[in-house]
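Presented below is the structure to which this report refers.
Up next is subunit A:
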Amino acid sequence: MNTFLLLIFPLAGFLIAALFSAFSKKGLVVGKTFAFLGFSAIVLVAIMAKSEIGSIIYGPMMFGWQLQFGLTAISWYFALMISGISWLTVVFSLGALREGGTYPMYYAWLFAKNLGMLGVILSQDILAFFIMWEFMSWTTYFLLQQGTKKARSTAMGYLIYAIIASMILFAGIIFLHQASGSFGFSEIASTVAGFDMRTLILAAVLLLAPMLIESAAYPLHRWMAPAYSSAETGITAFLSAISTRIGLYGVAIFLFTVLGFTAMKKLSAGHYFNLQVVIMTIGAFTMVVPTFTALFQHDAKKLMAWHSVGQGGYMLVGLATATSLGVAGGLFHIFTYLTYVTLILFCIAAVEYRTGTTNLNSLGGLIKKQPIAYVGLLFGIIGLAGIPPMNGFVSKWLIYRSLILGGHPFLALAAFIGTLGTILSVYKLIHNIFLGQLPERYNDVKEVGFFMQLPIWILMLVVLGTGVFPGLILGWVAKIQVSLGVEPLAVTLSGVQASAGQLNMNVVSSVFGATMLVAFIIFLIGGRRRIVGQYNNYAAGHFLDKTVKYNFNYNFYSAYEHIFGKRFLNPPVKRGEEGLVALVERASDFARRIYTGGLNTYLAYSLGAVILMVVILKGAI
Partner candidate 1 sequence: MNSVIGLVVWIVFYPLIAFTVGVFLGGYGRKFTARVQRRVGPSWIQPFFDVIKLMRKRTNISHGYMHDISLMMLVSGTMLSLYFIPVPGFHYFSQFGDFVVIIYLLLIPSLGMALGVGETANPNGSIGISRALQMLFGYEVPFVLTFIGMAMLNGTTSMYELVQIQQSGGIATWGIVTHPLLGIAALFALQGMMNEKPFEVIIAPHEIATGPMTEMGGKYMGMMFIQHLINLFVELTIYANLFLGGAKNWFELLFKLFVLFTLILSVNSVFGRFRTDDAMRFMWKIPLPLAAIGVVGIMLGIG
Partner candidate 2 sequence: MIADNYLAHTADPRVRKPEAATGSPRIEEEIIKAIQDATGNESFSLKAPRRIEGPVDSDRLHTLASLIWSRVGFQHLSAISCVDWLAEDEFELVYHFWSYRDFCLVSAKTRIPRETASMPTVSDLWQPALFFERDIHEMFGVVFEGNPDLEKYILSDWDGPPPMRKDFITREFAHDHFHFRDYEPDWDELVKGGYHSNRGEGGTDV
């Protein structure tokens, strides 16, 4: 019953919110309360749906096939995350949406996006999967193009990629339906097992390529950063947290249930070259390239958008290792990433709400004015960089061990380069916004309201809580591994009991607490200290005052500009993309020119057609 409600509530919410916003311009408050209640209901239903894992409910009949929806372990995991994050986004938007704000369709599209995503993870056969997938990509387009004028063109960019993805998936479904005669996952899996090498590659490409486009893997990632960074900040948090991870859900489902392990291993041309290596190299590039591009960004949201591309690489590599450590790492990384990226983007939104800008070159010193946003961002970046005691560390530790012990040294190195790049760019983020001298114009900035602070507090608790006690989530990840057919991970409340070395986060955190206490005692030994203003600063004997812009924000990593600045600001993929668009334009120009000829050319065409027809017929016999 709950799974059915899980689809009906968002649908009802979408329709009511759409009607509501179409006809009543004022009354944002009523809209907000309705949205809040709607999403709280969805969260409750998602939690209660745990009891119905495994049951199937039947949807409408289509092409002689009854659509099947139901909950499995992994889809309940995703359902919780989707509903949780959208609830937090709505709570945040209660504070963030100003009264005069013109976002009438904001909540409607949020409900629709939820419907799309929940539909995708609930669908148990490939036709339902495709229909919900198509619906999801359209709602993402409409959600993205809210906000500024630039958002409209970047959302168009997303739409083109999404349509290409769904067309490839469409071809995939047609091919599998024709081969296996039905749409159900189990039947398709059995026929796929019987495929020879060539058709297996075709099936893998047709199924996995759209998932990689949606989860912005390396060569197909161009759409994500501009689209997510120009959307309205609350939506950027929501999208970069969960929207691209539905692509990874697809990868997990297709890799493990539809294609199955053996297919992945069998698909190898040489000793080294097989599907697993291909996906892992894509993952490696996705980890490294975006993190370097993020270093040179001057806008906070664009920097975070590039990171969501980068972190997707970790999840992809984790899933592709197909070892118990790796898959657990990948799945857990989806959860941990979701928590701290939303935390970071909410804090950036809090800053944008007060200062009106996310340009890293013009901000600074806001720690004195928005301490809570600072602490939230601090927790977030420690998590994103994967430093203990936050949860980001545990998932990265799992992925590292699986890569090192799995015999992929250079992948482990790529993962580590990604982490270091993240540390550098997140430090630039927190330094340029919160540290350094406070510019004069932000003197009267205040902390954000209750509704915007509540999600930040909750997420801080979650990031630290699941960091110190990773077992809370890892326990369910182990259950997912069982359902996916991967050997589950030996998990305790405090960490991992794996055979080749153990991780106990309780010990690490408690020792960290103890050493912090010792450091605090050393600090007290040293005599009293006095907090001074920002102008009481060493400036080689110069008297500092507000006329001196005494900040180092612009071009923070200048050394890297020299070494590889150019290579990442106009990368090969961007040039490739522009080349493709130019090719299409030239082809359409050629096609148009056919129809601009005079009458004589048209007559020539007709005669030519007749002769051609006869020749073909003669040849055809």
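The criterion applied here is as follows: a residue touches a chain if its C-beta (ideal position, glycine included) is under 8 Å from a C-beta of that chain, and two chains touch if they have at least 3 such contacts; residues count from 1.
Here is how the candidates were picked: all candidates are chains of the complex that A comes from, given by their letters.
Bear in mind the structure is a predicted one, so any value in this text is a computation, not a measurement.
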Fill in the blank from the handout: subunit A in this complex touches just one of 1 or 2, namely candidate 1
Problem - Of all residues in subunit A, those that touch candidate 1 in their complex - result: 365, 367-368, 374, 378, 382, 385-388, 393, 397, 400-401, 404-405, 407, 409-410, 412-413, 416-417, 420-421, 423-424, 427-428, 430-431, 434-438, 495, 500-504, 507-508, 511-512, 515-516, 518-520, 522-523, 525-532, 534, 536-540, 550-552, 556-560, 562-563
